[in-house]
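Next up is a structure, given as structure tokens.
Left out: one protein chain. Kept in place: all the others.
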Amino acid sequence: MKTDSLRRSYAVNKFITYFFLILGALIMVFPFVWMILTSSKTVPESMQIPPTILPAQIMLDNFKDAIASLPFDRLYINTALMVFFRVICAIFFSSMAGYAFAKLKFRGKNLLFMVVLIQMSLPSQIFIIPQYQMVAKMGMANTIFALVFPGLVSAFGVFFLRQTYLSIPDEVGEAAFLDGCNQWQTFYKVMFPLTGTSVAALTIFTAVFAYGDLMWPLVVNSDLKMMTLSSGLSTLKGQFSTNFPVLMAGSLLAMLPMVVLYLIFQRQFVEGIAGTGGK
Amino acid sequence: MNKNKLSAAARREENWGWIMVAPTIIGLAVLNLWPFVQTVYASFCEHLGFGHYRFAGLDNYVRMFQNAEFWKATWNTIFFCILTVPVGIILALFIAILLNAKVKFKGGFRTIFFLPLVCAPAAVAMVWRWIFNGEYGILNQVLGQEIQWITDPKTAVIAIAIVSVWSSVGYDAVLLLAGLQNIPKTLYEANSIDGAGKIRQFFTITLPMVSPTMFSVLIMRLMASMKVYDLIYMMADETNPALTDMQSLMYLFYRSSFVAGERGYGSAIVVWTVGLILLVTLIQFWGQKKWVTYDI
Partner (left out) sequence: MKRIPRMTAAALMLALLLSLAGCGSADGKTHLTFQIWDVAQRDGMQAMCDAYTAQHPDVEIEVQVTSWGEYWTKLEAAGESNTMPDIFWMHTDQILYYADFGILADLTDLYADEDPSYYQNHFSDISVGNASGTDGRVYGIPKDKDNVVLVYNMEMFDAAGVAYPDENWTWDDMMEASRKIYDATGKYGYMAYNDEQLGYWNFVYQNGGYILDPETNLHAGYTQSATADAIEYYVNIQKNDWCPNQNYFAETSPGTSFFSEMGCMFFEGSWNLLNELKNFPEMVGKWDIAPLPKCPNPASGDGYGTISNGLCYSTAAKGRNLEIVKDVLRFFGSEEGQRIQGESGAAIPAYLGQEESWSTVFNTFDYVIDVQVCYDQFDHAVQYINNASRRKWKSNAADEMVKVYAGSQDIQTGLANMQALADAYDTTN
């Protein structure tokens, strides 16, 4: 009797779970499908009412136009390098600071943390001109360093990792201390390894944010060859204005390496997030 | 006990504390705080051109507070936050729970939900702009309507909000999933033996345990939504009739400072926005005592 109702509620649960997962998945995937379909159409085809779902013929011309207009190989490399360095910096500096803010006692701690909070409230547009001038005066405009510059430190990283360290019980640190570790060793040998999941999440967040940075690369680097994928793509809009098929083709090309990498490594990627869990 | 003198150990701890936060704080001060100080100063000035300012007292603020367009932008921003933050977080939590459950093709579903993360936001905005197109957008075709999503004042903010939630729900779910994964299974098992139902478990175990992560996500989402600009920039044209009905405070800043060259006035808008964000954040930090539990 009890097992019957249990089994029924179990089945209902399962059904609901699958239903929403599939619905959600469709909503997530639909724009991509639409992007792929549109990139193969001609301009009139893409503007038809009622809309044509499938293109009359696969138009590779759009892709040719997009490739001719953007140096995709350079864009991929620049984006990869920028993301890589920003992630390294974020993890390195923010872990240290996050740990210190969470676990160490020092004068001025709260005041300095306010600095972090204030930075997070500031909109990034106000940094563009001053940071550009700093980079230009250093003679470093139009370089990879310039792309990385705003991401050398990460206030959000500090905030996020501080949350993580706060949730690690103090006893863990105290035990390490008793074992003879000094503050740095406690941090590096004991605490830092426990934050694997969060560091992975921070990596993703930093990477996504860096990847999506539109205005900064456009302002600080003057050559298309030194652009990132996102900013390079937005220049396509200037040239092709509302020629959507070409814009979609360009977008697909911009996304392709990331998606491929992601699909290949998605197990590690996702498992890294899901992680070993537990403490 | 002499409170002014720290023990040697405490001083060591303090030194380490300062050393470890130093790179970040110095970086933030130079890269971000100094420009902000410059912005605050500029808000009390009139920009004559090329970085030359003339002190103008509260003129910019007076003008700003009397400007209907400014108040509309403030409301647009708040409305946008209301649409994206609660909805976004609830959806993300829901998805994270679904992804955490025992389902087949779990890997496949996770892959799909995380997909928007790897897309260039510029591309995302372009596709959605296409989908929302009033004349031949696919959404209108499917719904059988003629809604001018992006050019109608009534629906413009909603359209932008939909794109925003769509883009970010995946990675909010990432973060929440990390939080969920950190909950030891033993807690649930112990609780089940006591005869608690699934819903009850959600409120007594899941929610409290994931609340620190939820708090991070909340702050992050809230701040991002209040600063929204890129999305509007990519989706709306300068001649969009609904521009004043959908522009956020930061978009208004962009138009004032970069398009019209009125950097003083633009700076005042920034100061106001930052003030709002700080206020809202402080409220959240105060409120966290009520619902966020650390270290059970």
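Labels for the chains are A and B, by order of writing; each one numbers its residues from 1.
Just so it is clear, a residue touches a chain if its C-beta (ideal position, glycine included) is under 8 Å from a C-beta of that chain, and two chains touch if they have at least 3 such contacts.
In this text, all values refer to a predicted model and were calculated from it rather than measured experimentally.
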item: Candidates A:Ile36, A:Ile67, A:Leu194 or A:Val219 - the one touching the absent chain; value: A:Val219
item: Sole contact to the chain not displayed, among B:Gly57, B:Pro86 or B:Pro241; value: B:Pro241
item: Of A:Phe32, A:Phe63, A:Phe85 or A:Tyr211, the residue in touch with the unshown chain; value: A:Phe85
item: Missing-partner contacts on chain B, residue numbers; value: 49-52, 129, 133-135, 148, 150-152, 236-244, 255, 258-262
item: Positions on chain A contacted by the hidden chain, ascending; value: 42-44, 47, 65, 69, 81, 85, 88, 92, 128-129, 132-133, 136-137, 139-146, 148, 188-189, 215, 218-219, 222-224, 226, 234-235, 238-243
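Just so it is clear, only the chains that are shown with their structure count from here on.
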item: Centre-to-centre distance between chain B and chain A (centres being mean Cα positions), rounded to whole Å; value: 14
item: Complex contacts: residues of chain B adjacent to chain A; value: 10, 12-18, 20-21, 23-25, 27-29, 31-36, 38-39, 94-95, 98-99, 101, 103, 107, 109-124, 126-128, 130-131, 135-136, 138, 141, 166, 170-171, 174-175, 177-178, 181-184, 198, 212-213, 215-216, 219-220, 223, 227, 229-230, 233-234, 250, 253-254, 257, 267, 270, 273-274, 277-278, 281, 294-295
item: Of all residues in chain A, those that touch chain B in their complex; value: 13-14, 17-18, 20-21, 24-25, 27-29, 31-32, 34-35, 38, 46-51, 93-94, 96-97, 99-101, 104-107, 109, 112, 115-127, 129-131, 134, 149-150, 152-156, 158-160, 163-164, 166-169, 182-184, 187, 197-198, 200-201, 204-205, 208, 211-212, 214-215, 229-231, 233-234, 237, 244, 247-248, 250-252, 254-255, 258-259, 262-263, 266-267, 269-270, 273-275, 277-279
